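One structure is given here, and the rest of the page talks about it.
Excluded from the complex is one protein chain; the other protein chains are retained at their positions.
Entry: subunit A
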């Protein structure tokens, strides 16, 4: 599989003949490695259009080209369907996936969205009949210029995929929904799934399908506590401050702890980009954690190069944070590559700070980031998002957070699009085997409000999301957007019968914050300093 460069697939006699004509002669350049389907062709074989007359009776024909050959042609057309009097054609797999996507502003901005509702359904009909295996072999982003594609294809687990290799995308959807398909059976095939397969099936799923399947999948990770267990909902405590003032941050941490939040991570987005500031905050968070023996991890969400520098200075780093995306070029726009992430992963592991596990990475993603960096390669934003999960999967993260509505209305226009994207990201991440959380959020220039966030939060709670955000009053005073609040987390846990991470729940009880029913007792903030005193260094 690593040798695959570009593949053209033809359906039907005419298309197969046209395809063969395009490649005729080029075989002498030893470009062809093989033909999947009924025929196998060896390197050096000569291909003529006459050969295709046999093939077309046996179904789709795929030409696999040698990556060492500088192929200048582009695979053309191959997906079409007649609906009534209209013929719908899709020039590439990327075009087909984009047209099959539920409507969103980012795909329209990229010029990739379906041009009509009819075309969108036509694309879904073609996609439903596409063999899953085709998604494995047609690289949407070129193999030789993109290390994320190489990661996906080189690391593919063919043995895990074998159980699904006979299915179409539509049949895969039905398999996922079937009663006898358990979370364990999904986990068993997960290493055999590529982002493209996962994105494709999600496009055929209604919101309730995304919820029903994700709910089956349990992805458990550990550092100082155990996250992702069924029946649990963890919260990242997000105590950001406009100038990184330690006391101001500590105040928000106390407020969150009093409301039972912080089990996923106590994580600050720093206003400053400096290593000094990151180290100051890391020490401060560690002091608070140690002062009260809180079974949780802390993090300063700064660039991976800053975290590496902080580790070298001996700062108490629990987790390495980084924003990631689905192509090499998009990651470059974040100032990272896979080698840098590997170095940081190893550096964090070497500290051995986890007590119940060693998942040490915290990734954030979000649809639209690749397009925003002009690094989407003509691929729709939801598929690019799932490719970012292939990057995350490589590093056994503790937390993966899709910051769904942060990017703005040019990518997800309104509440409806944000809700859909949040459910897609959670489902796709879980299918890829990731500990998915969601920053249920929106900005002030999007057509959305708290009521939309209530809907998404509730749906994700039902879907079994590993964690959500806890921001004081839902208002992030540093990043300037609205997320979910400590109150929202209480609502979700209370309404859906979900509990904090077990070690954290035990701690909450030990410090007197749980009532007899296991709920968080209402505590007046004025009592906070008496209940959870701040270490002297911060006061």
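Of note:
Quick note on the criterion: a residue touches a chain if its C-beta (ideal position, glycine included) is under 8 Å from a C-beta of that chain, and two chains touch if they have at least 3 such contacts; residues count from 1.
One rule holds in what follows: contacts and distances are computed from a predicted model.
Taking the options "Intermembrane phospholipid transport system permease protein MlaE", "Rod shape-determining protein MreD", "Ammonium transporter" or "Ethanolamine ammonia-lyase small subunit" in turn, only "Ethanolamine ammonia-lyase small subunit" matches the UniProt protein name of the chain that is not displayed. Checked against the hidden chain, the listed residues A:89, A:185, A:207 or A:305 yield one contact partner: A:305. Screening A:144, A:157, A:449 or A:509 for touch with the missing chain picks out A:449.
Only one residue from A:192, A:316 or A:408 touches the chain missing from this view: A:408.
Considering A:132, A:227 or A:534, the position touching the chain not shown turns out to be A:534 (whole complex). By the touch rule set out above, subunit A reaches the unshown chain at residues 105, 109, 239-243, 245, 247-252, 254-255, 259, 271-276, 291-292, 303, 305-306, 309, 332-335, 372-373, 408-410, 413, 443-445, 449-450, 471-482, 485, 487, 490-491, 494-495, 511-512, 522, 524-536, 539.
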